[in-house]
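The complex appears here without one of its protein chains, the remainder shown in place.
Then we have chain A:
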Amino acid sequence: MAELALRSLTKAYGQTEVLHGIDLEVADGEFVVLVGPSGCGKSTTLRLIAGLEDTTSGAIEIGGRDVARLEPAARDIAMVFQNYAIYPHMTVRKNIGFGLRASKLPRADKKERIAEVAEILGMTPLLDRKPSQLSGGQRQRVAIGRAMVRDPAVFLFDEPLSNLDAQLRTQMRLEIKKLHQRVGTTIVFVTHDQVEAMTLADRIVIMKDGHIRQVGTPSEVYRNPADTFVARFIGAPSMNLIEGRADGARVALASGGEIALARGGGDVLLGVRPDDLHPVEGPALIEGRVTVQEPLGPETLIYVETSAGEVIAKADGRVPPAVGSTVRLGAAPEDIHLFDRQSGLALA
């Protein structure tokens, strides 16, 4: 186990810079998830940590040692790939043992270590099977086993659940979380799925266009998004953003309504999550006509066409407003976020 630090890390392919000076500190034993849309640089960051790509500049420190110029094998890391990368011509035993291929451990110790890892992952009865005889989840476990067997300082996971079906993904997510609680190794996990990020991470790193946009606990990035990108990326459905103008005491919405908020000034975007926006009887933030209902059981999502565009709100699942009806929507002031319309940054 070890802490990991990225310092002013950049990566360029020819003239095109794809990572623009990433700074990140991961504590010993922490589970950090890099999340962002395709092309944001999250996988590149992971590959730089692994040593599969050369850095253009900056430092990568594992356990206080700069490993940026070291070969992948010398970095004391292990990686689980998106498509498992388990060798089809080897049995599960050999695949797991392959992680120890370059190790100087005595043969008996290697055997013991393989058996131990197989036991942890529940793969003992399958040790003599070939990957073609395994299910997707079992293959993923073999890939994790091959990483675990080396007892590395840092585990790297590159979208390991994206090839699994929804049910198996949920199950494996839980298993990875339990595994982390059991072994306590530092983990850097890459995903584009914000639900995966929220459920797994101690801290989430949200990336876009080669920059880190926010680092925080799942609750922090959900409750206090640093900008409109994070606000819309985290949480499903995405946060509603409504144009308005703030004067330090109130925010007048472009759609006509207004709300007392002693925050910000000038042109703003008022953000409110669908979870926090509900039909109300009294003074409303905004009103419009219900166009679509999405029943979720206890609650129903309603899509409301307003003069500020479409907004999504959450209504009681037992008596949701009918499609075509007009609803008034309101939110508690503490659930309303304000962003500068120009920069997109959150206003305190």
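Annotations for the structure displayed:
Note that in this section contacts are C-beta pairs under 8 Å (C-beta built on N, C-alpha and C of every residue); 3 or more make two chains touch, one makes a residue touch a chain; residues count from 1.
Keep this in mind: contacts and distances are computed from a predicted model.
Choosing from "Multiple sugar transport system permease protein", "Cytochrome c-type biogenesis protein CcmE", "aminomethyltransferase" or "DNA-directed RNA polymerase sigma-70 factor", the protein name stored in UniProt for the chain missing from the display reads "Multiple sugar transport system permease protein". Of A:Leu19, A:Leu34 or A:Ala50, it is A:Ala50 that touches the chain left out of the display. The residue from A:Leu19, A:Val32 or A:Met79 that touches the chain not shown here is A:Met79. Mapped onto chain A, contacts with the missing chain fall at residues 50-52, 71-73, 77-79, 81-83, 85, 87-89, 98-99, 101-103, 146, 150.
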